[in-house]
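Below are the structure tokens for one structure; questions will follow.
Heads up, one of the protein chains got dropped from this complex, but the rest are sitting where they should.
Lettered A and B in written order, each chain numbered from 1.
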Amino acid sequence: MDDAAALQSIQATTRYTSEEMRAWVARRRWALAGIIYTIMIAAAIVFVGPLLFSALSSLKTNPLEYPPGLNIPQLYPSNWIAAARLGRLGGGNPLLGGFKPGARIPFRITYFVPEDVSAELPEVIVPRRRPGAGLGAVMKIDYAADYAHVSPVMEAERAPSAISIDGERVRGEYITYSFTVSYPGEGPPIDRVPVDITSSPGVIYVSSTLTASRIERLGRVASYDNLAPGFFGYVFRNYVRVFKEARSVSTGKSLFFSWTLNSGLYAIARIITNLLFATMAGYALARFNFRGKTFIFMLVLFSQMVPGQVTFISNYLVIRDGIFGLTRLFGVRSLLNSLWGVIIGGAGSSAMIEASKVFIMKQFFESIPREVEEAAMIDGTTQLQRYWRVVFPMARPALGAVTILTFQGAWNDFFWPLVVLTSPEDIKTLPIGLLSFRQTYGAAGDWGLILSGAILSAIPVIIIFFVFQKYFLEGVSFGGSKK
Amino acid sequence: MKKLVKMLTAVLLVTLIALPLFAGGKQEKQTAPASVETASKKEVQIRIMGYGGQDPAVVVRLLDEVIGEGLEKEGIKLSYEPLEGDYNAALFNALSAGTAADIFYIPVETAPGIIATGKVLPLNGLVDTSPFIDSLVEAYTFNGKIYGIAKDFNTLALHYNKDLFDKAGVAYPDENDNWDTLREKIGKLAGIGDNIYGISLPADYARFGAFAFAAGWKPFDEKGNTNLLDPKFKTAVEYYTGMVREGIAVQPSDLGQGWTGGAFATEQVGIAVEGAWILGFLRNEAPNIQYGTTFMPVGPSGERGNFLYTVAYGINTDSPNREAAVKVLEALTSEEAQQFVLEQGLAIPSRKALVDNPFLKKGTPEAEANRVVFEGSRMGFVYGYQFGKVGTDWFRPINSALATIMTGEKDIDTALKQAQSEIEALIERAK
Partner (left out) sequence: MKVKSRETIAALMFLAPFLIILGIFFVYACVRAVIFSFTDYNLFNTPRWVGLANYTALFREANFLRALRNSILYSIIVTTIQTIGALIIASILNAKLKGLNLFRSAYYMPSIASSVVITLIFLWMYQRRGLFNYLATQLLRYAPIILIFLGFTLVIQTVLVLYERLRGFPAKWFDPALLVTSILLSAAGTFVVSILGLVSLREVPPVDFIWLQTKQQIPSRPEFLAMPIPLIAIMIQNIFTTIPTFMLIFLAALKDVPISYYEAASLDGATAIQKFFHITVPAVQPVLFLVVALGMIGTLQMFDQVAIFGNAVPLESVITLAYFVYNRMFPGAQLPEVGLASAAAIFLALFTLTLVVLQRTIIKSEVK
């Protein structure tokens, strides 16, 4: 764009031919483009980086490990293969693993034993343990400890070597031990086989068939959450936990699943009511002349500026009392802790018919020439019929924007559902549910579950965004075209 | 489509018309007709609201295996409704919406607030409170009225990591330790490695208070006022925050943990000051940790200090089946029920008679911890974890003073002076 200007000024002053000039300017243009692209990529890393990095970290056993590298055992193909193989041996399921009668899981673990340390055979136990202290930890489950048999530990290999510890060279040897965990006799299928391998003080854990979940007791214990995890059970351990571990105490159903379902229903309900009523209201404001029109329009604008904190107090009471007692007609006393309460009420502008969507529709209908509409009118029908048959179908682009924006708003809605939904857990929507995750597991430092839940909950919105990008961007600019 | 629109419009119009009719009815009309009907059929449904988390499993088993059968013969059916997440918030919601159960938990720290709603039935003359530990009954007595029967309780104890003490070559803490000897022992622990600390102490009244009591300080005087400028209080602050300043102690948040139990599970701290609730957590989160439990150290007053954490069952004034509810409450706190809960290793009973229970003397680390926690209720200065009318806001100035002293932002005197003026304002407002 600067070419013309640059060229002129150069030609006025220099001895170079116009071809040389052109090339000089062209070089600058290419370089500038290169720099802009580089800045763009850097900014993209800044904006997408945190999401991507947390997605990768959510695979780790402990996402809080320091330094927070990307050297994640869950990303090693060797561990994938081992996990799938162990899963097949343990539960006949290479994807999700497990522990079934007849299972035989051979396992090897290697230690480095410094010269001055005498190594005894490590002790292998299957502890009575369940993951997580949080939601649903009270469910009765079968423990692998009650059914598993551990074979005597044998020394398999021994090789002299030397490694450096804190910069010092230490001589010693690598010793590999092997053992087998089996499930003799009959019994129920079990989800997981936790194993703890305790070695002598002073030896150093090097490697094992499957990388240890964590090292405890100042290096003495190599602990495995599940010896037969299967591919998904190992790589997406935290994701499987999100669904399996957090369960409703009363029904035993997966909480995360219920939350997703609730969020979905809430979003759909809001989309339908907004599509039906917000469009009608927008049309009326755009097309009809009547007294009070300006007043209503000002109210629409005003309602978007008043914080939800003003209206939620009364709205909470209205919902609590079942909308002035109306819901008692259906035998319901209060709409608190019910999805209906979230859908019908709303902080700020009501969730059911949002003022901002009315506004978008009004802007859109005003942009369509009245003649287009009139030409298509069918005589002898009511205004409402004509609206549904003719006008509504014409509004497709704006309807797309309304749908997408409503979906996003509902899926991410936090404040109002927080007010209405307190208990039980399985009535919550995803954002409120994630807050429970944060409260329950955050205190225990169990970030794996929290991050996985957060990432999972963001996936639907992200997919919808990429599929319907056009409507998203249109929606934002519709909102932006207000003067 | 058209019909649907018309119908919905009609429904909404009805709503609008009905609006003025019902607008006055802010206050809930009580007595749900449904439950009156069932009462007349002699089959009574008693609902119990309590914590989520571990409690549903405990209570449901208690109902099924111990008390359910007897009550069913009398025509009483029981159901447990866990209020998950923030229990207090959920309970207030239910009370204000009129959907609260016949019997509900009353946590000791929020008891004054819950009782102030006027929805808790005084139990004087309805339930015999003499078999229960006196301090527990007192915690629920306001103006001579008893509002709840403690279901179980907890106190604080020192849980120590044996591996760390062994590695440092220091004797385990024991019941003979006082503030100074304890500090000496754990001071050596901090020397054995980077990021190893003697004890984990949060900037939180819920733990610090026990030390202040051991110094002889009382949270409230007769007039209901609080004095943070008391020299005894200052001694405790010096001891408690001093260990953090010197690097002997660490705040759990500095280890990325939300509480000292979490810090203990990282195996980076020698001691955690917690109640028996840490046992279940360790069972899950750090099953291989080698720990022991002993009493709180003796303070400068020559006595130990401790908190009483407890939860009681209370009865809803609006319950349509009061008599049945009282029966259920008695069954829930019966000796039989408490024995069961104790033996499951779930909670510590509130009845005096269970003090000598053989279960507490089994010698396993968990039984030992339970015994220490149980006996803690009778040793030295023990006060309920309660803050009068002010509620949980009361300890905010204290926590905030502790935090600023621990990080070195303010010196002790300045911080305490500020806390004192804030706490006075809070008490003034509540009166």
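Here is the rule we use: contacts are C-beta pairs under 8 Å (C-beta built on N, C-alpha and C of every residue); 3 or more make two chains touch, one makes a residue touch a chain.
All values reported here derive from a predicted model rather than from experimental measurement.
Asks: Would you mind listing the shown chains in contact with the chain that isn't displayed?
Replies: A, B
Asks: One chain is left out of this view; which of B:82, B:113, B:261 or B:314 touches it in the full complex?
Replies: B:113
Asks: What is the set of chain B residues that contact the non-displayed chain in the whole complex?
Replies: Residues in contact with the chain left out: 8-9, 12-13, 15-16, 19, 27, 86, 88-89, 92, 95-96, 109-110, 113, 116-119, 251, 253-254, 256, 258, 391-393, 396, 400, 403-404, 407, 409, 422, 425.
Asks: On chain A, what residues meet the omitted chain?
Replies: 1-2, 4-6, 8-10, 13-16, 24, 27-28, 30-37, 39-41, 43-44, 46-48, 50-51, 53-54, 57, 63-64, 66-68, 276-278, 280-281, 283-285, 288-291, 293, 296, 299, 303-318, 323, 345-346, 348-350, 352-353, 355, 358, 383-384, 387, 408, 411-412, 414-415, 418-419, 430-431, 434-435, 438-439, 442, 447, 450-451, 454-455, 457-458, 461-462, 465-466, 469, 472-473, 476-477, 479-483
Definition applied: only the chains that are shown with their structure count from here on.
Asks: If you average the CA atoms of chain A and of chain B, how far apart do the two points sit, in angstrom?
Replies: Each chain reduced to its C-alpha mean, chain A and chain B end up 33 Å apart.
Asks: For the complex, which residues does chain A have touching chain B?
Replies: Residues 64, 127, 129-133, 135, 137-140, 196, 198, 216-218, 221, 223, 249-250, 276, 317, 320-321, 323-326, 333-334, 336-337, 384-385, 388, 422-425, 436, 439, 442-445.
Asks: Under the definition above, what is the set of chain B residues touching chain A in their complex?
Replies: 1-2, 5, 8, 14-15, 18-19, 21-23, 25-26, 28, 32, 52-54, 56-58, 81-86, 89-90, 93, 96-99, 163, 167, 256-259, 262, 267, 280-281, 283-290
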